[in-house]
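The other protein chains are all here in position, but one chain of the complex has been omitted.
Let's turn to chain A:
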Amino acid sequence: MQTSNFQKTSRLILLISVTILLLLPLILGISLSLSSSQSIAQGNLWPKHLEFGNYIKVFTNTPMAKFLLHSFIVSGLVMIGQVVLSAMAAYAFVFLNFRFKKSVFILFLSTMMLPFEAQIIPNFATMRDLNLLNTYAAIGLPFLASAFGTFMMKTSFEQIPTALRQLSDIEGLNHFQFATKVVVPYTRVSIITFALYSFLTNWNMYLWPLIATTNDKVRTVQIGLRQLRSQDTASNWGLIMAVTIISVIPTLLIIFLGQKYFKKGLTNGVIK
């Protein structure tokens, strides 16, 4: 008992200190976003009295609302595209028989080893030649096919009992019916997990949206944030922190709400 109590306490202390360490920047950000400029200028890390003006100014004095909208559109579209395409590709790998299935899948997976940075130039050239620069398509298209998503969907589709496949064969379900009536309902935890993961990844993307755009027409919130710092508002740390906090809200929401899915979905199929 003694040792287990000791272990428990030391574990708790470790976890709490790591939590504080990780939360500090976020708390500091929230604190500064609620401070007035003078308070920050005087070097105070905590506001004397709460000031919500920065949050209002984000929408009145900066174009951040527009950037946020762009981010939602791009992340949403790419999320839908990735989920649909990954699920369809995985369906083919699991339930259809075709020649060179294994080799094609390995080829598919091998694209995961190619870092995105190495694909930037060819992707840029493609988008430019297609005349798509400064459109949502330019930001989204290169990400629609996701090897990771296909891999994850494939793993979870493989968990579907053979008996369900056999039952569907007996009842005469076609591929579309089997996919919508059996596969999707059966694997919805994995699908939701991947959708959330996909949204987050796209929401936080910075380099590619910056490269694929030359003006503010479709630029996303992460770029907007960067621009804000280099503009004349640079000294207004309260405002910048307010924008930052607003831009991490979707991330936080998804992690809070999606936690149970992440745990179930990402470990799905690990234990066989």
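Criterion: a contact is a pair of C-beta atoms (placed from the backbone, for glycine too) under 8 Å apart; a residue touches a chain by one contact, two chains touch by 3 or more; residues count from 1.
In this text, contacts and distances are computed from a predicted model.
One chain of this complex is left out of the view, and of "NADH-quinone oxidoreductase subunit D domain-containing protein", "Aspartyl/glutamyl-tRNA(Asn/Gln) amidotransferase subunit B", "4Fe-4S dicluster domain-containing protein" or "ABC transporter ATP-binding protein", the protein name its UniProt record gives is "ABC transporter ATP-binding protein".
Of the options A:Q177, A:T214, A:Q231 or A:T251, the residue whose C-beta touches the omitted chain is A:Q177.
Contact with the undisplayed chain is limited, among A:F95, A:F124, A:F148 or A:Y186, to A:Y186. Among A:I30, A:V104 or A:L164, only A:L164 touches the chain left out of the display. Although one chain is not displayed, its contacts with chain A can still be listed: residues 161, 163-164, 166-173, 177, 181-182, 185-186, 188.
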